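Quick one: this structure, given as structure tokens, is what I'll be asking you about.
Right after this comes chain A.
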Amino acid sequence: MSHLVLTGLAKRYGRSVAVDGLDLSLAKGESVALLGPSGCGKTTTLRMVAGLIAPDAGSVSVGGADLTQAPAHKRDMGYVFQSYALFPHLDVAANVAFGLDERGVARSEKAARVREALSLVRLEGLEARRPRELSGGQQQRVALARALILRPQVLLLDESLSNLDARLRESMRHEIRDIQRRLDITTLFVTHDQTEALTMCDRIAVMNCGRIEQIGTAREIYDSPATRFVAGFVGRSNELALSRDSGGRPVLDGAPLRLARDPGGAIDLHIRPQHLRLGPAGAPASDAFNRLAGKVAHSVFVGDRSEVLIDTKAGRIVAELPPGDTAPPDGADIVLSWTPDAGHVFVRESV
Partner candidate 1 sequence: MKSGTRLVLLTVPGVILLAAIYVWPMYGLGRMSFNETGPTGAMIPALSSKTWRELFADPFIFELTWNSIQLSVVSSTAALIFAYPLALFLFRTQSRWRGVIAALAIAPMLVNGVVRIFGWLAILGDRGLVNAALQGIGLTSQPVRLVYNWTGVTIGLTESLMPYMILALVAGFGRLDRSLEEAAASLGAPPWRRFLRVTLPLSLPAVALGWLLCFVLAMSAYITPKLLGGGRVFVLATEIYELSITSVNWPLASALALYTLVLLLLFLAAYSAMSRRQA
Partner candidate 2 sequence: MMKIARRPLLAGLLAAPALRGANAQSRVEGAITLVAYAGIFQDNYTKTVVEPFLQRFPGVRVNYVPGGTSAQMLGTVRAQAADPQVDVVLMDVTTSHIANLEGLFAEISPAEAPSLAELYPEARAVGMNKFGPAVTFDNLVIVYDKQNLKPEISKLADLWRPDLKGLIALSAPPNIQGLALTAMVEKMEGGSHTQSIDKAIAKLKTLAPSVQTFEPNPDGYSLILNGVVRVATGWNARAQLYSDETNGRLGVLLPPEGSVFQINTINVVKGSKNRAAAVAFANYALSQEAQKAFTERMFYAPTNAAAAPKIDPKAIARTAVSPENRARMIPVDWVEIVKVRDMWNNRWRREIVAAAGR
């Protein structure tokens, strides 16, 4: 049962299209990330959902009620800003209670709910502090408590973790995910950080140029990117330009390739670094694998495994070794191999 439904949302600024006919629906309690590079229209989408900007076309509905024309203050949505947007002239308690005041909640109930909201985000005892006296993480939690205290139908998070340092971000991710699940609140989360999207959300909508390129679970997106953009943006991948021989079969560096699928025409092969295997040059060939010769440029050790940069006739390629494997020495001649189903084939876009 869909709870938050966006239909054909569109917004343009002058000649540039920010959001181009976007459809998305979230189930009650579901958490969906809008993932994309900056300028892809994800924040514009979120702001249209919140009612902070008016769409040029399309509609927003929650629980079946069309809210497209409703002003922001009547939408019953919690919004957590990238900058937190805490009221600098109010203390923590007053910030958190701001929405309750607008709803005319009685004083005794208000105090109880502020306490409850602050304990939800583990900020008890900081009621009297001013925002500028709080750390970034604490401010983030005040912003969250301020939005959640109203028990909104929908929670909207705009790059809410991007201003935190790496360690704090890690713990806040889980904390927010945990609260979101506990409150069973429908959440739309804007981010350009794929790790955030992968860890915090049930589904991910990858956006590019004002459109959703693909929507699905983290695994679906990662394993079967629907478009070349998704393959490139989510996870890393090596792009290999293929050509065709006289028989029309795809070849790479002169050698024929076996592909899981061949849509025909000019195509590129995208292959993830961890799907590549390294073997010494001259190792026996097998029909089960595609092969590409190269020379090790250098390798780096990234904590639990090694990454190897290899120069080939098809360009520089990154391969990731399984944990425990030792990287070959720089300058070594090697052969890369992969199974036909490891890569993803996309039709080359005409330029």
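Candidates were picked such that all candidates are chains of the complex that A comes from, given by their letters.
We take it that contacts are C-beta pairs under 8 Å (C-beta built on N, C-alpha and C of every residue); 3 or more make two chains touch, one makes a residue touch a chain; residues count from 1.
The structure displayed is predicted, hence computed values, not measured ones.
Participant: Thinking of the complex as a whole, which of 1 or 2 is in touch with chain A?
Facilitator: Of the listed options 1 or 2, chain A touches just 1.
Participant: Please output the residues of chain A touching candidate 1 within their complex, sorted ascending.
Facilitator: These residues of chain A touch candidate 1: 50-52, 71-79, 81, 83, 85-89, 98-99, 101-103, 146-147, 150, 156.
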